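First the structure, which I've put down as structure tokens, then a few questions once you've had a look.
A single protein chain has been omitted; all remaining protein chains appear in their positions.
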Amino acid sequence: MAHLTISKLLAKSAAKKPATRRYPAEKRTPPKGARGRVTMKQLETCVFCGVCGKKCPTRAIAVKRAEKTWEIDRLKCILCGECVEVCPKDSLTMEEEHAAAFVAKRIESHVQRPQPAPPDPP
Amino acid sequence: MIPMAFFKKSPWLLHYDASSCNGCDIEVLACLTPIYDVERFGVINTGNPKHADILLITGAVNAQNEEVVRNLYAQMADPKVVVAAGACALSGGVFQDSYNVLGGVDRVIPVDVYVPGCATRPEAIIDGVVQALAVLERKAAEMKRRGAPEQPEKPA
Amino acid sequence: MSRRTIIPFGPQHPVLPEPIHLDLVMEDEKVVEAIPSIGFIHRGLEKMAEKKDFQEMAYIAERICGICSFIHSMGYCQAIEAVLRLEIPRRAEFLRVIWGEMSRIHSHLLWLGLTADAFGFESLFMHTWRLREKLLDLIEETSGGRVIFGVCKVGGVRRDVDAEALDRLLAALADLEADCREIAAVFARDASVQRRLSGIGVLPKEEALRLGAVGPTLRGSGVPSDSRRLGYAAYDALDWAPVTEEAGDCRARCLVRMREIAQSFDLIRQAVAKIPEGPVSAKVVGAPRGEYFARLEQPRGEVVYYVKGNGTKHLERFRVRTPTFANLPPLLKILQGCELPDVPIIVLTIDPCISCAER
Partner (left out) sequence: MKTALLGALLWLVVAPILGGLLAGADRILSARLQGRVGPPLLQPFYDVLKLWDKRGGVVNRFQNFYMLAFFAFVLVSGALFFAGGDLLLVIFALTVAGVMLALGAWSTNSPYSHVGAERELLQMMAYEPMFLLMAVGMYLVGRSFHVGVLARAEVPLVLALPGVFLGFLFVLTIKLRKSPFDLSASHHAHQEIVRGITTEYSGRGLALFEVAHWYENVLLLGFVWLFFSFNPALGIVAALVVYFLEVFVDNAYARLTWRTTVRATWAAAALLGVSNLILFQYFAR
């Protein structure tokens, strides 16, 4: 039983620089491999196979093959990274930065045009 | 009358865990602790709807807490802003198909700022709060001009 | 007899971040009875197993609770793997132990902070959470998520941690351990903390057993019961013994958790020392047929996962019995006769995870 047991820690903290990361002013680079947001990195390689959309546990990704559209609803995405893992063309990436907050609801849409070049003949 | 609006400088927070898995929930708490320290912006976690300006909701709305969410919103004095944090609060997230989940918070009360992520990072929540400040200021100005709060539109 | 009043406690209440509602029947500041009402956070998660692919379900199982998220997905995966008769690589088992123990430390630190907050010790809360952030950084570095790890999958883990990263982890943990000791000393010795913890909410050993308490709540009453003794994952290869305290009061439960933090550091060190090389996941073939009952130790106590598969990719039945659910009856018992200012502390000492309890 002792009084003021925390005083040393308090004094130390007051003497030191605060531990705070002053976020908007001072941005931290998230560690490599952190799951921040799913992005369509290389739209030109996407073949719109729709595997990402099928594998998505929350159906956040919608792929329309005919219109060559890849859409992600960030309201639903849970950042599991399943889509990135299954993408056969590595078009998707998991970026370390988090997605921004937004005021108006919207669905992020990527439309491929012009048409991708046909694959090289073997 | 004081010409400047101080809402932007002193946003008091009310946090409610609608039916979150605790993931976003503890990230909200983490925002208040030394590493993120939102008190820098004058944010205080009041825990009392009557004192709060920003309602920060994590988690989806379900049959049981629907009334609670409505109630909390109604108890807050104008001007007020709702920030929904995390996939569940936005759309029901991973639980959207569940029988007991009605969906995102905007099914019940009007949401002003959406913070995506699962779980949302504290940085993202700070982003959301900063955006909410702008909305809060706008609403405060509106309130002052019209003398009456803008009627919250009934969500569909 | 003095007048009885009812103080509603929750679902929105500053000392309870989570929504549970307690009607506290009071005589002055003394609690005569606590009547809980729940369901504010029920998501019907178990039922979803019938609609979701059993592999996808690992993500949902992880979101039973964001605090012990990793162990939830680990338990679910263990149950499925047992049904599938799938042998997972040894390295994956060790990694699961490392992440599992990291999530235990993070959960306990979180709990210590919240408890400090419950007895009005702001600065202790802040300092505890400051330390917890250091651990979260390590978790994010190794798993990619801060609270939802997202690394466990049926058949192993989704990412490997290389030797270099493990070394960094050990070095960082050594620092953190020293800091934790500093905080632990305050919890163990400070006079004002003792005044709020010792002798409060006493749960005698027999009562604890009779009411089915689990985890630190049970161990704080002197029962050396810890499901990790079953030797699941890589726990069979590690050397440790359950932590117990005899007193059964809030302080005892607090001490158990503090000593478990120290133990977890040790377990991580052992696991890193013994981790074998090799792959981290096995290929999953077929669909689960049969049933299994997996028992694991969470930061809050023993958790049970029951899965029943019928040979399709959807499970027929998934059931979770979480530690908080088991600890609610003892909680209601020890709330009787306590004083109002002790209510938050007592509620917190069972480390309630309502989102676990209601799923």
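Note that the chains take the letters A, B and C in the order they are written out, and that residue 1 is the start of every chain.
Rule of thumb we're sticking to: a residue touches a chain if its C-beta (ideal position, glycine included) is under 8 Å from a C-beta of that chain, and two chains touch if they have at least 3 such contacts.
Keep in mind that this is a model prediction, so the values were computed, not measured.
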Could you tell me which shown chains are touched by the chain that is not displayed? A, B, C
Check the options C:64, C:92, C:105 or C:118 and report the residue that touches the missing chain. C:118
The one of C:21, C:108, C:196 or C:359 in touch with the missing chain is C:196
Had the left-out chain been drawn, it would touch subunit C at residues 5-9, 13-15, 29, 116-127, 130, 190, 192-193, 195-196, 339-344
By the contact definition given up top, give the residues of subunit B that touch the hidden chain. 2, 4-7, 9-10, 12, 33-34, 37, 39-42, 44-48, 50-51, 53, 77-79, 140, 143-144, 149
Residue-wise, where is subunit A in contact with the chain that is not depicted? 4, 6-7, 10, 13-14, 16, 18-20, 22
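We adopt the following convention: only the chains that are shown with their structure count from here on.
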Classify the inter-chain contact topology: is it line, ring, star, complete, or other? complete
Larger contact count among A-B and B-C belongs to B-C
Of all the chains shown, whose C-alpha centre falls nearest the centre of every protein C-alpha atom combined? C
With chain centres taken as the means of their Cα atoms, state the distance from subunit B to subunit C in Å. 28
Take the average of all CA coordinates in subunit A, do the same for subunit B, and state the distance between these two points in whole angstrom. 22
By the touch rule stated above, which residues of subunit A touch at least two different other chains? 19, 57, 78-80
Residue ranges of subunit C touching at least 2 other chains are 52, 59-60, 63, 127, 130, 133, 145, 148
Which part of subunit A faces subunit B closely enough to touch in the complex? 18-24, 27-28, 36-37, 57-58, 73-80, 98-103, 105
In the complex, subunit C residues that touch subunit B: 11-15, 17-19, 39-45, 47-48, 51-52, 59-60, 63-67, 69, 110, 113, 125-127, 129-130, 132-133, 136, 145-148, 353, 355
Please name which positions on subunit C make contact with subunit A in the complex. 52, 56, 59-60, 63, 123-124, 127, 130, 133, 137, 140-141, 144-145, 148, 150, 158-159, 182-183, 185-186, 189-192, 194
